[in-house]
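Only a single protein chain was left out; the remaining protein chains are all shown in position.
Per-chain residue numbering starts at 1, and chain names A, B and C are given in the order in which the chains are listed.
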């Protein structure tokens, strides 16, 4: 038996801790480390925060989905599907993480962390939807 | 945030206890009673046992799905979708549960229990698939 | 599911614990067949630890009761949890099977 969980979220930052709890519940049978859990929760927080903050400029209530699955043993996949405005966050230029304190920009770190913490990150625009897929191998050496 | 769980099962009776565990994990946040849990697990066992035993006469490995969701607060829905041979278990004649021991038939009780324990049970054949929907209001008086 | 056998008065008590589902039911039927083969006729099924029973489990109960009756013996069921009691009730089993509140009462 394999299992996947489909979460339907509102465009409201209060969903962040709820999503984190659902991620923990889904991952638990796969025996993630603390680093694994934090990595997957963080990547999802970064991506959904942008969808919530910038994706729906009409200011009205909207919903989008996060689909959690395990495509292979020891691997967790999350797919964010939204009908917000077309936007590929993975196409943003790399941030320079070597600048001194004074020159560091406030922000832009989120997508950088997603790419570093995930083994796969992939954007697609299909049928009027943004489809973001991220995957992490659990217990990876780093 | 609302959540649904999609389970993919093999046509193998060893899936019964695994499905029961997944049902318990899914229902837990909805605070089911022992009767609620048993009712939903039992209804699913009855229906998937028939799919596994009779639905795939070719004897080859197949998979089908069970989708768990909560369409409303305090209500659990399960949808079994299979591409097995067309069969509506809900159309079977009612069993007579008042006969004495000697005359009781061995079998036929499963679907009877599904109907009694669920608030909704519905069969549909669509796109070459059997789609069985069952629902139970948690904590119902009976 | 676990089946634990013991003796109480003239009855053989089978304490069932865990889940009596379609996977577990054959083990119960085999156990009762084995008892019948050694001449046991009076069997109490202690259900105090039985968390779950499906129609496959009920079928195993009915088959066991019929076989014991045919051999001139009897099956008694004791200490059903509320969830198992409900399934017995909906199946009409409370009228065809002998159900006691406690194992001690069933083994009288």
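Convention: contacts are C-beta pairs under 8 Å (C-beta built on N, C-alpha and C of every residue); 3 or more make two chains touch, one makes a residue touch a chain.
None of the values given here were measured: they were computed from a predicted structure.
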### Query
Touched by the hidden chain, which of the shown chains?
A
### Message
Of the residues A:4, A:41, A:70 or A:130, I need the one that contacts the missing chain.
### Response
A:41
### Message
Using the touch definition from the top, which of A:30, A:62 or A:104 touches the missing chain?
### Response
A:104
### Summary
The missing chain sits against chain A at residues 13-14, 16-17, 20, 34-35, 37-39, 41-42, 45-46, 49, 97-102, 104, 106-107, 109-110, 112-113, 116-117, 142
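Rule of thumb we're sticking to: only the chains that are shown with their structure count from here on.
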### Mutual neighbours - chains that touch chain A and chain C alike
B
### Task
Tell me, please, which two chains come out on top when C-beta pairs in contact are counted per chain pair.
B-C
### Summary
With centres defined as the mean of Cα atoms, the chain at greatest distance from chain C is chain A
### Query
Taking each chain's centre as the mean position of its Cα atoms, how many Å separate chain A from chain C?
52
## Note on the structure
Averaging C-alpha coordinates per chain, one finds the centres of chain A and chain B separated by a number of Å equal to 34
### Query
So how far apart, in whole Å, are chain B and chain C when each is placed at the average of its C-alpha atoms?
25
### Where chain C touches two or more other chains, by residue
none
### Residues within chain B bordering two or more other chains
none
